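Note that one protein chain of the assembly has been removed; the remaining protein chains are unaltered in position.
Think of it as A and B in the order they're written, each chain with its own count starting at 1.
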Amino acid sequence: MATTAISVTHERENYLNKEYGVKSWLLTTDHKRIALLYLLSITFFFFIGGFFALLIRLELLTPAGDLVQADTYNKLFTMHGQVMVFFFLIPAVPAVLGNFLVPMMIGAKDLAFPRLNLLSWYLLIAGGALMLYTILTGGVDTGWTFYTPLSTAFLNTHVITAAVAIFIAGFSSILTGLNFIVTIHRMRAPGLTWSRLPLFVWANYATSIIQVLGTPVLAVTLALVGLERGLHLGIFDPQRGGDPLLFQHLFWFYSHPAVYIMILPGMGVVSEIVACFSRKRIFGYKFMALAVIGIAVLGFLVWAHHMFVAGISLYAALVFSLLSYFVAVPSAIKVFNWTATMYKGSISFATPMLYALGFIGLFTMGGLTGLFLACLGIDVHVTDTYFVVAHFHYIMVGGMVMAYMGGLHFWWPKISGRMYPENWGRLAAMIIFVGFNLTFFPQFILGYLGMPRRYWQYAPEFQVLNVLSTAGATILAVGYLLPMVYFLWSMRYGKIADANPWSAAGLEWRTPSPPPTHNFEEPPVVTWEAYNYDELKEAPGER
Amino acid sequence: MSDSEAVLTHAPGLQEHFATMEQQRDASTMGMWVFLITEIMFFGGMFTAYMVYRHAYPAAWAAGSEHMDFWWGTINTVVLICSSLSMAMAVRAAQTGARKALVPLLILTMALGCAFLGIKAVEYHGHWIEHQFPGPDFRFAGPDPRHVQIFFSLYWAMTGFHALHMVIGVGLVAFIAFWGWKGRYTPEYYNPVENVGLYWHFVDIVWIYLYPLLYLISHKHVM
Partner (left out) sequence: MSEHIVPKRTYIGIWASLMCLTVVTALVSWVDLGQWSAVVALAIATCKALLVVLFFMHVKYLSQKMTILVIVAGLFWLGLLMALSMADYGTRVLQ
């Protein structure tokens, strides 16, 4: 195979060079191109959300509120949360990696509804544009949670445009979920039974169930907030006998499962990576598949644990606390099974594996601290403090973003036909790991000591830990910039990748890198179980 | 894809990424049902709000319901049920290739849908001039106007979203009627008609619940 990568371009037709021109991208129905459109979009939003994060950390370098006004600070954390949740985390793995890989992993030519897929992307862009407009015209300061009656009756910021932006983005999410469900049910290759599916597909399937069942409730809730604010319908307004807690019930009915929308696809990625770099079948495949479904279902039963101190009845609090303990069980099963997969495996520490290992450790910490919060007594002490902030960032950033990065590195050869520079990859992974822990571990302590969240100033005794956190954030930012640079570099100068550089199992590795538009010349007929690493050769080679 | 495969299965209307018409049809129908589930959850949020408040303020709910127009509500229910019949017959016409019946039935469905919307407009106007729209101008002569205002908030929101779905439905039926007139639908390919039918029936079902929940709470009906 060619060793001089620079001048030899891929002469074989693939999905990237099949057609050129802006129109061929903006009107594409190829799931792989749509995945790349999403990749560009969410990277853009990641930078916007990250920018707000840096401003927050800059303000928190000193106890006094000296960088921005209090109201501005409220806008900073609101916009950080809304952009990161709705325009980065929710679409990230499903819309980028899921879109690219799910059809290939099941041996199909495309998703069930390719035009709907493109519409999903346009909806994200439309919502994103409206969110940008909201930001540029002064932002919104309700917190990403839009609690009433603050959002409906007491603020003069752009609540409605933000709500509409998220409403539109929600439909992007719903349609993607719908597409995946029908695709996975109806378009699997002959012989590919449910019990032979890669766990990445199971994870996206479970995620899609949540997207389809939960997001509409968010949509109607935001619509009601808009109607209340704009037309004075008084549904959540206590002055008219309404109950602000009703908003919270409806909001969290979606927003708790939403965190599982964010993490489940990442878990799917980790399963693929751990199996490949341990050269072993995933331990307990059936339980892993059931666990993602279990997380999806149980995740819908716990939402009021965000409302323990808001005024729900003690009886309800007890019920939701108990259910919240249950939802940890399938997650724990997954962590144990990944560990068992690695036991006596032949482990190599390529960049994707470093991210996967980081995920397992950090997700475990985040998950365990979630159990702390599920305990009513502890929750009363640490709710609305930095303990909660640290908990969810351990899962979202330490877990989800790491899984996303791991997945990008693992499948980059398939997506681009090039290898990224391995040493830079490992370096960036380690910088991210160090930066992440330095940013967020101090926040557990801060929260426990009593520093409230969403305040723009704090008591002076908290300053040292805050400075450490900000230092960590700076390192983290460097860590995220590195892959941006070397991925772009690799598209021109990276080593040309063959079809299966990792000798990984999975139908996607049986196509050329990059794949042709229709993925497979003939639909494959599957006669083997998933993760058949005992049959695959050790050394990377042509397949 | 191999030539023999193409010859055997490439019927008109079969999209490239599907292997057979049956797969395409099954996927299309499943997709429509999954979409209807999302609509169940969308309306479900409002039904939940309704349930929570009715449980808390039953007297206010009854008082508000007494001011609904029983006759218009009942007539509208009848109108929608008739439109469901014409829609079901239209889908059947597409299924059996009865081209001549398809378009008139679809137009009848649209007409009944528009009748529903017209009656709704009359009702809304009536509520509006009675100051039964929530906000600073809301007026209610009776006990507990605070909570009655919430009833009306939910009334306007729920029927408003339902009416919006009706408008979209009429548009979809018009779209299908146009392509039906152009001869696009055959017994082999009529899935779009069936899917629009599913949507229409779903919107009818939402009204089947809205009618008793909004109009029939109290046994007293103010005429």
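One rule holds for everything that comes next: a residue touches a chain if its C-beta (ideal position, glycine included) is under 8 Å from a C-beta of that chain, and two chains touch if they have at least 3 such contacts.
These numbers were taken from a predicted model, which means no experiment stands behind them.
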Using the document's definition of touch, tell me which of B:14, B:37, B:60 or B:158 contacts the absent chain. B:37
Of A:300, A:355 or A:420, the residue that touches the missing chain is A:300
Tell me which residue among B:87, B:176 or B:193 touches the hidden chain in the full complex. B:87
Can you name the residues of chain B that touch the chain not displayed here? 26, 29-30, 33-34, 36-37, 40-41, 44-45, 47-48, 51-52, 55-56, 70, 74, 77-78, 81-82, 84-85, 87-89, 92, 95-96, 187-188, 194, 197-198, 201-202, 204-205, 208-209, 211-213, 215-217, 219, 221
Mind pulling the chain A residues that touch the left-out chain? 185, 213, 217, 245-246, 249, 253, 300-301, 303-304, 312-316, 319-320
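Criterion: only the chains that are shown with their structure count from here on.
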Centre-to-centre distance between chain B and chain A (centres being mean Cα positions), rounded to whole Å: 35
Once bound in the complex, which stretches of chain B touch chain A? 1-2, 16-19, 23, 26-27, 30-31, 34-35, 37-39, 41-46, 48-49, 52-53, 56-57, 134-136, 146-147, 149-150, 153-154, 156-157, 161
Residue numbers on chain A that touch chain B, as the complex places them: 108-114, 116, 174, 178-179, 181-183, 185-187, 212-217, 219-221, 223-224, 227-228, 231-235, 240-243, 246, 249-250, 253, 518, 522-523
